[in-house]
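Following: one structure in structure tokens, then a few remarks.
Here the complex is missing a single protein chain, while all its other protein chains stay put.
We call the chains A, B and C, going by the order they appear; numbering starts again at 1 in every chain.
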Amino acid sequence: MREAIEGSAAIAQAVAFCRPQVIAAYPITPQTHIVENLAKFIAEGRLSAELVSVESEFSAASAVLGAAVSGSRAYTASSAQGILLMTEVLYNIAGLRIPLVLTCANRAVGAPVSAWNDQQDSMAVRDAGWIQLYCADNQEAVDTTIQAFRIAERTELPVMVCVDGYALTHTLEPIELPTQELVDSFLPPYHFARSLDPRNPISIGNLVTPEYYTEARYVHHRALERAADEIVAADRAWAEICGRECGGLLAFEGPNDARVGILTLGSVFGTLADAREEYPGIPRVKLIKLRAMRPFPIVAIQRACHGLDDLIVLERALSPGAGGIVGAEVRAALSEIPTPPRVHNFAVGLGGRDMPLSILPRLLETIRTSGPTRFNFFDLELNKVAEEDR
Amino acid sequence: MCVAQKHQERCILMVEIRINGRGGQGNVVSAYILAQAAFASGRFVQAFPSFGPERRGAPVAAFVRISDLPIRRHCQVLHPAFLIMQDEALIHVPHVTEGLRPGGGVLINSAKAAGEFATLPGCRIVTISATRLGEQFLGRPIPNTALLAAFVALTGLLPLEALDNSLSRRFRDATLANNQKLVHEAASRVDAGAWKDIGNA
Amino acid sequence: MPRASAKTDSLAELQRRQPAFRGLDTGHLACQGCGQALGARLVTEAIGPDVLIANATGCLEVFTTAWPRTAWRVPWFHSLFENAAAVASGMEAALKRQGRPTKVVAMGGDGGTFDIGLQSLSGMLERNHNVLYVCFDNEGYMNTGAQRSSSTPHAAMTTTSPIGKERMGKRHLKKDILSIIAAHHIPYAATATVAYPSDLRQKVRRGLEIEGAAFVLVHSPCPLGWGHDGALSIEVARLAVQTGVLPLIEMERGEVIAAMQLRTVRPVSDYLKLQGRFRHLFQNDPHALEELEHLQALANHNIEVYGLRAESPTASDSEGADTVRRGGLRYA
Partner (left out) sequence: MILTRGSFARAGSSLEFNTGDWRVKRPVHVHRAAPCHGVCPAGEDPQAYLARLAGGDPRAAWQMLVKANPLPAITGRVCHHPCEWHCNRARFDSSVAIHSVERFLGDLAIEKGWEYPVRKPQPGAPQVAIVGAGPAGLSAAYHLLMRGCGVTLIEAQPVAGGLLREAIPPYRLPRGIVQSEVDRLLTAGIKFLPNQRLGRDVSIEELRSDFRALFLAPGSEKGREWNVDGVVPIDLRSGLELLKEWASHGNLPSLTRVAIIGGGNTAIDLARVLRFTGVPEVHVITFQTMPGDVQARESVMSALPRQIEQAIEEKVIIHDRRGVRRLILRAGRVVGVEMVQMKEITLDDGRHEVLSFEGTESVLHVDHVIPAIGQEVNPTGMESLLDQRPFFATDSWGRLHDDSGVLAGGDARGGWGTVSGAIGDGRRAAIAIDSYLKGNPLQADTPAAPITFAELNINYFEHVPRTEIAALSVECRTVETEVESGLNSAQATAEGNRCFSCGECMACDNCWTLCPDNAVLKTTDHASDGSHYIFDYDHCKGCGLCAHECPARYIAMVDEP
């Protein structure tokens, strides 16, 4: 039933409905409210699970890995430096094809250290081999978390659910929370074929010689590509039983014949949607919400950008020395279609900088007056930068 | 299009409120209670704290959006129509009333008369000694409930009963009853509807 | 240092002419009555200006260095949560190679020291770097809003060890970090508290003077996390000692060589009842009573193991050590 509830509390409730048996986490803003709520459920007897209050994120990932490989559904969550501290384990979990769900409450990594929201952390581990799904609002965060367990356990690939820190985790909004029965009908009990069992002893984590290593990496890469279908299937199956869908790999709003498109990940999508209402006089715009960053939906992007003259790619992180991350990958995807749109790639809202509604008209004005922008910081205030550093 | 217009109710496109308080004094809880009350009375809502570490005593803010239309934006409240000041000493904090819409309403928890806060330019001030009311009804110097009740009465944004409902999610039996008595007493301390015209942003 | 006169000096001049070196200055963003802010300042008073500080992530780091401002008047460096001791090791190696006498001090909270930073701490101690490691123990992850750490006391309520039908606060015991430090057989280790500032400064100086690795734990009450009024931070810290909950000990090469004697041992409930994190132990509920007895037993155990009960009053026992004199003369 619909409730006005804080994002983190809703996510925690969603996780609880998925009946995880082992939760291991280490405190870090802005993830803490999720784990605090889970701890409360356990203390009040509403969730029977082991809460392992580990001594670092490195051990959080290691503990849930241990639990998953021993036959229990496990869950963890972290942000920024915490994600990077568990990087080694993330690669290990993906390579070993262990089904796990992790919520990344997106936060800038730095340096300089920042406690605020951008997507530098999840982008930094995009090559770890995890499925990465981004949520545009807290309703999607709830639904995606539940779908993630099913996706992970069917594809035997770990899923990272990326939720904007503070902007979503600490924001109270109307959210439709499913019931336990509904989630039980959607998500069968945890079953992991390769879970360790003395009755069928197997060894996991073997050293692989050059003779087989390439094939192992190929299998992992193909699994991720094939996972795209499972992501769409899970979204559709969820929509059938509760009437809500998150858009599978990617979704868009706005007139089909629009000539300009804006592609975003995460909560800025809602701001642009409201902005369109706020500024009716501006040119017609197609708003594209990229949900799956990994596997990167090349075909879906090509189809969504069909007929566009200009595509603005707004992202909340960058690769220093290269420029946009999503921008580069979108350009690569669009380079295969006959008349690709001009791609304008901007980083925006880094380290929690506010993205007001006026960002939409300013964006459209910028691309009208200048040619395609390979990459730039859209809300940069150069007067704050020393001469020699410009 | 504005759904409310069809029912001839006042069409509220978007009302934005900032609650100024101090770290550790339930500033965010007040925002959540107000939003949940508005939600219970059939409106779309959003509420969030000022993002960043909250230190006991440090001036902080929390924000509430109430609208007849779904609120999809996730950005800061820059020009609130109303301010709620949890304690009058906050007036000394530089630019604590920054961004307030001209002619906006400022509700201050103070035993002093509104006139004594004349320094705040271009806005309509109402005071209520919410801390004392808190002591009187709850036995503890907590101004939050009294301030919310006064605010709801002043603006008529939502019926007082919605506030009671929202409180019942957090408190039970004696504490709930005291809070509810406090709500009606605080509401009676301000002239209801005085701010009805503000906020049609 | 010219005398600071009240009549003629402006506030700024007065601040410059204070008769004690304040390595941590005013204007930081700690909560009202923060024990850790006081502890850090007292430590910098004992260290003096000739130092490099390697600080782990944590409350102290966050509330002192919100750009563009810093409250530190000494060279200060923050990298990550788990590597303060490792960074300090590198600093010490560089200064040794350059032949510079400047001292290196590593700082961290209990989270950064007992938990996430234990590995780099153990490495630094094992290699006996000439570094003083100061741990400000506020018994939880307070910067992120009071979550449980291994240093949180048994039965204490935090947001990740909440109260409910199934739980009475933290299930496990507070990690005995001093025994772990002892196992490294470093030249000097000690526990101190902000309630006895002279004792604290004396132990920090001892740690600095000794060649090789030294460790000082500073018990730092946190009004937000512990749930007491900021004005009571010193009273709470003092009661922690006077009830035997926090033994003030000194160790050399891992062996306990001294412990502050308790002139009158106070019941643990005197300490607990001032704090919101233990409020649930004072409801009439059998579990609560059981946990209260358990905490008293733990305190009695400390008193027994470290021989804290004073035979006769001395000037350095739990009621003599904080005696004040007219004119502010203190023994350290």
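Simple rule for what comes next: a residue touches a chain if its C-beta (ideal position, glycine included) is under 8 Å from a C-beta of that chain, and two chains touch if they have at least 3 such contacts.
Everything numeric in this text was worked out from a predicted model, so none of it was measured.
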| item | value |
| --- | --- |
| Contact list for the unshown chain, restricted to visible chains | A, B, C |
| Option touching the unshown chain, where B:G26, B:G57 or B:G104 are the choices | B:G57 |
| Touching residue (missing chain; options C:A71, C:V104 or C:M168) | C:A71 |
| Missing-chain contacts mapped onto chain A | 111-112, 384-386, 389 |
| Absent-chain interface as seen on chain B, which is shown | 22, 57-59, 87, 89-90, 92-94 |
| Footprint left on chain C by the chain that the document does not show | 3-7, 9, 11, 14-15, 18-19, 22, 24-30, 32-35, 37-38, 41-42, 64-65, 67-74, 194, 197, 223, 229-235, 238, 313, 315, 319-320, 322-328, 330 |
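The criterion applied here is as follows: only the chains that are shown with their structure count from here on.
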| item | value |
| --- | --- |
| Arrangement of touching chains [line / ring / star / complete / other] | complete |
| Whole-Å separation of chain centres (CA-atom averages), chain A against chain C | 40 |
| Shared-contact residues (touching 2 or more other chains) in chain B | 53 |
| Multi-chain contact sites of chain C, meaning residues that touch two or more partners | 62, 143, 145 |
| Contacting residues of chain C [partner chain A, same complex] | 57, 62, 67, 78, 80-82, 111, 114-116, 118, 141, 143-145, 147-148, 150, 159-167 |
| Interface residues, chain B side, partner chain C - complex | 23-24, 53-58 |
| Chain B-touching residues of chain A, taken from the complex the two chains share | 3-4, 6, 29-30, 115-117, 137, 164, 166-168, 170-174, 267-271, 273-275, 277, 352, 354-357 |
